[in-house]
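My structure is below; once you've seen it, I'll send some questions.
Here the complex is missing one protein chain, while the rest keep their positions.
After this line comes chain A, so read on.
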Amino acid sequence: MSNNKSTIDFGFSEVPLDEKVKRVKGVFDSVAGNYDIMNDVMSMGVHRIWKRQTIDLSGVRPGHKVLDLAGGTGDLTKAFAKRVGKTGQVVLADINESMVRVGRDRLINEGISGNVDYSITNAEALAFPDNTFDLCTIAFGLRNVTNKDKALEELYRVLKPGGQLMILEFSKVTNPAFAKLYDFYSFNILPKMGKVIADDEASYQYLAESIRMHPDQETLKQMMLNAGFDKAEYINMTQGIVALHRGWKY
């Protein structure tokens, strides 16, 4: 992607490479407290269906080790922790301390502990040994990573042979008419909702812009293959608003 450039996209703006991490951190520090509420309002609850489909398709089973990268407030971690049981392990990892703290508190309050670990980790330099996880997921996080190619290589490295990577991320809407409606919603309604609910219009403006700058379905699939994955495929959800990419390491 943009490895050889000195700047990188931050929404529709170009910022120095080092600057993006700080700005993304600022966005998520700002929205962490209202993240779950905003997700429900913005997607009208549909993000729960996208995540449920991801969990179901993961095929995870008791005893598995799962990395929930950019795990945020722990939606996926919670479901995976129930499935892998005491013999398995789930690691909720996020570069943003505020998000990990919100996720950890929420899971502990819901009685989920013992088989969940927490890690503040940069996706481009994962602090785990090679061949560690049966399943890695990154839901609505990859578009905020500065060097996506490096992150994909790292995810490939920490997967066990036979393991699966699942990337749930906003993508390119397939229906042109629906795309216009979606654009109107993203750039006119979404930031206003951010203003009303979280008193933070700028962060939600960034979220809308970052979605448009994220690689489309085919590009991301090719990036996964370039990162070393032996097989990659994707599934469009809700007309391509979101795509679930899956990659396997053999």
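Going forward, contacts are C-beta pairs under 8 Å (C-beta built on N, C-alpha and C of every residue); 3 or more make two chains touch, one makes a residue touch a chain; residues count from 1.
By definition in this document, contacts and distances are computed from a predicted model.
Per the UniProt record, the absent chain's protein name among "Biotin-dependent carboxyltransferase family protein", "Peptide/nickel transport system ATP-binding protein", "PEGA domain-containing protein" or "Ubiquinone biosynthesis accessory factor UbiJ" is "Ubiquinone biosynthesis accessory factor UbiJ". For the options A:Val60, A:Cys136 or A:Leu220, the residue in contact with the chain missing from this view is A:Val60. For the options A:Tyr118, A:Tyr156, A:Tyr182 or A:Tyr234, the residue in contact with the chain missing from this view is A:Tyr234.
For chain A, the residues in touch with the chain missing from this view are 52-53, 55-64, 79, 82-83, 85-87, 134, 164, 217, 233-236, 246.
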